[in-house]
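Supplied in structure tokens, the structure appears directly below.
Excluded from the complex is one protein chain; the other protein chains are retained at their positions.
Entry: chain A
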Amino acid sequence: MYGGGNVFEATKFDDLQTEDPAKLAEFEARIARGEKIEPTDWMPELYRKQLIRMIEQHAHSEIIGSLPEGTWITRAPGFRRKMAQMAKVQDEVGHAQLLYSAAETLGKSREQMLTDLINGKSKYSNVFNYPALTWADSNIISWLIDAGAIVNQMANARGSYGPYSRALERICAEEAFHLKYGHDAVVHMATGSPKQREMIQAALNRWWGPIMTFFGPSDKMSTHTETLMRWKVKMASNDECRQQFLDMYVPKIWELGLTIPDPNLKKNAETGQWEFTEPDWDEFKRVINGDGPCNAERLAVRRTAEERGAWVRRALLNPKAKYVKPLA
């Protein structure tokens, strides 16, 4: 899965004035021709910085995102779900591994990225600051958050940076299975016993708000995206992604007899656009800046894992340590 709505707030386009104009022009021409930029190719510092930020956020979203669903691995009901839930969450961790490698090609080490995650310096998808209270929440994440991720990642897979684009192609292939798995689990709940239907509806009610903010703030509110889009770092606007997601999934949710908790949600027949209650962007900002229901817990888990595993990494870095006497 993937956190949409990357935060580009630190973009300083003045930096571009220090770049060699000839090289910059050639770089832009290559992108315009649809060529991929590879790790050893010349690139503006701003391009490098934004890509590191974006890929790193994506990688963090995968490992932090494995936590809410991971909680339900040990509780998944029955062999079929238990095996699938394990494989699904394992895929997400595998995506993190792929993405950290892609980001490393731009010059930042995995260890440094993980340190920045723990310190709160780099972000991850805001939706994972919300809890997966029940098995049904985990199903909603597997289906609809992964669905949102696919919309976003399919777009970004056409981006200009070779290693990121190739990683995304592999990731999308796996996400397609997650989507089927999530949909199948939700179908079983929505067509199951009254208790199951109640559980899945409650989970949808809890997650609809976070889902609507998944693609990030409206384009009216984001700035400086023009250059990033010209460089094919950002491939689709937040609003375009959100509209595409609603188009694809609202009918499927309704088909299951579930109610979407937004009385204003409807497709405008004239414009072809979905209309909805504006998500609470103040809450979004508050949560992304650390004040959400699970921010502290998510980072604490990650920090604990890093601290507890530190001796293993030290040992791996130092495999040929000086001769150690056998313990008598």
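Please note the rule applied: a contact is a pair of C-beta atoms (placed from the backbone, for glycine too) under 8 Å apart; a residue touches a chain by one contact, two chains touch by 3 or more; residues count from 1.
Note that contacts and distances are computed from a predicted model.
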Quiz prompt | Omitted chain, identified by the protein name its UniProt record gives, among "ABC transporter permease", "Phenylalanine--tRNA ligase beta subunit", "Phenylacetate-CoA oxygenase subunit PaaI" or "Acyl carrier protein" | solution = "Phenylacetate-CoA oxygenase subunit PaaI"
Practice problem: Just name the one of A:Ile37, A:Ile55 or A:Ile73 that touches the chain not displayed here. | Solution: A:Ile73
Self-check item: Candidate in contact with the missing chain, chosen from A:Ile31, A:Val89, A:Met212 or A:Ile288
Solution: A:Val89
Exercise. Specify the residue from the set A:Ile37, A:Ile63 or A:Met235 that touches the hidden chain.
Key: A:Ile63
Quiz item: In terms of residues, what is the contact footprint of the unshown chain on chain A?
Solution: 63, 66-67, 70, 72-79, 81-83, 86-87, 89-90, 93-94, 96-97, 100, 135, 185, 188-189, 192-193, 195-196, 301, 304-305, 308-316, 318-319, 321, 324-328
